[in-house]
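With one protein chain withheld, the remaining protein chains of the complex are depicted in position.
Order as written gives the chain letters A and B; numbering starts at 1 within each chain.
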Amino acid sequence: SGAMAKLTQLIDNEVFQAYATYATVVLLKMMIMSLVTAYFRVTRKAFANPEDTASFGKGETAKKYLRTDPDVERVRRNHLNDLENIVPFLGIGLLYALSSPELSTALLHFRIFAAARIFHTFAYLIPLPQPSRGLSWAAGYLVTILMAYRVLKTALHL
Amino acid sequence: SGAMAKLTQLIDNEVFQAYATYATVVLLKMMIMSLVTAYFRVTRKAFANPEDTASFGKGETAKKYLRTDPDVERVRRNHLNDLENIVPFLGIGLLYALSSPELSTALLHFRIFAAARIFHTFAYLIPLPQPSRGLSWAAGYLVTILMAYRVLKTALHL
Partner (left out) sequence: SGAMAKLTQLIDNEVFQAYATYATVVLLKMMIMSLVTAYFRVTRKAFANPEDTASFGKGETAKKYLRTDPDVERVRRNHLNDLENIVPFLGIGLLYALSSPELSTALLHFRIFAAARIFHTFAYLIPLPQPSRGLSWAAGYLVTILMAYRVLKTALHL
């Protein structure tokens, strides 16, 4: 149909394809944090819900696994930091992709953001000494601000 | 206008309509968590901000309501888990809807995701014994991965 054709054209646009690719990559990266959290909860035996500790027995035996663990909390902070930074990228990046930027410029923005967030995760989980994590956070943040500037310049309608 | 016509065509596309419907449903479900949190904060008298306890009096009387409560914390974990899983669905699901999937396949993906997240909430809040919550989480997670695979297969532009 005609509408289908238009949708196909949207996904056939190279800038939009680049957005689709990098948005999916950073979302998949963020989703991995759930698995890392589960891994640390199981290996550190540190759970948040009583029903999650039932397999360790009943009563006091299971209750001692209802606790926080530094490694689990570190992954959770990383996951929340991802949410705080990837949500703006998703929204602003989509609008930026629709503002007809040059493909090479768009790719540069998307690649820096994705690389920064992937490096940020390693810096957080290893952990690397500061300012590794701080700088990778700032790189993703600045790229998002630059894209927001272009969106507002192109589409401003207050 | 021509642009208006094109936008109407987008929302007239059946796969996009299905995405619009299920994305809205899971977002509304997530928004309900705010009301559930407020309900438990008021009934359990467990608040996070001093200004929220002012109606209970001044000084020490009000201060004792600045505390955490297991039921409130459970809802908050559920809400955060929603954010961690619904944000990927929103982004990847939109791109998936634009990748011209079969309507029946798309509906299957969206329905499983929405049903899984709604069941997940009941499993978390009742709570149901594990692995109820774990399996419903995994169902939504896997559907999102499957959609991401199709997006990358259709649009990959690194």
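Here is the rule we use: a contact is a pair of C-beta atoms (placed from the backbone, for glycine too) under 8 Å apart; a residue touches a chain by one contact, two chains touch by 3 or more.
Since this is a predicted model, take the numbers as computed values, not measurements.
Shown as candidates are B:L83, B:L108 or B:A138; the residue that touches the absent chain is B:L83.
When you scan A:K29, A:R44 or A:R74 for touch with the missing chain, the hit is A:R74. Among B:T21, B:T43 or B:T61, only B:T21 touches the chain that is left out of the view.
Interface residues of subunit A facing the missing partner chain: 6, 9-10, 12-13, 15-16, 74, 77, 80, 83-85, 87-88, 90-92, 95, 98-100, 124, 127-130, 133, 141, 144-145, 148, 151-152, 154-158.
By the touch definition given at the top, subunit B reaches the unshown chain through residues 1-4, 6-8, 10-11, 14, 16-18, 20-21, 23-24, 27-28, 30-31, 33-34, 48-49, 51-52, 54-55, 79-80, 83, 86-87, 90.
Basically, only the chains that are shown with their structure count from here on.
Per-chain CA centroids place subunit A at a distance of 16 Å from subunit B.
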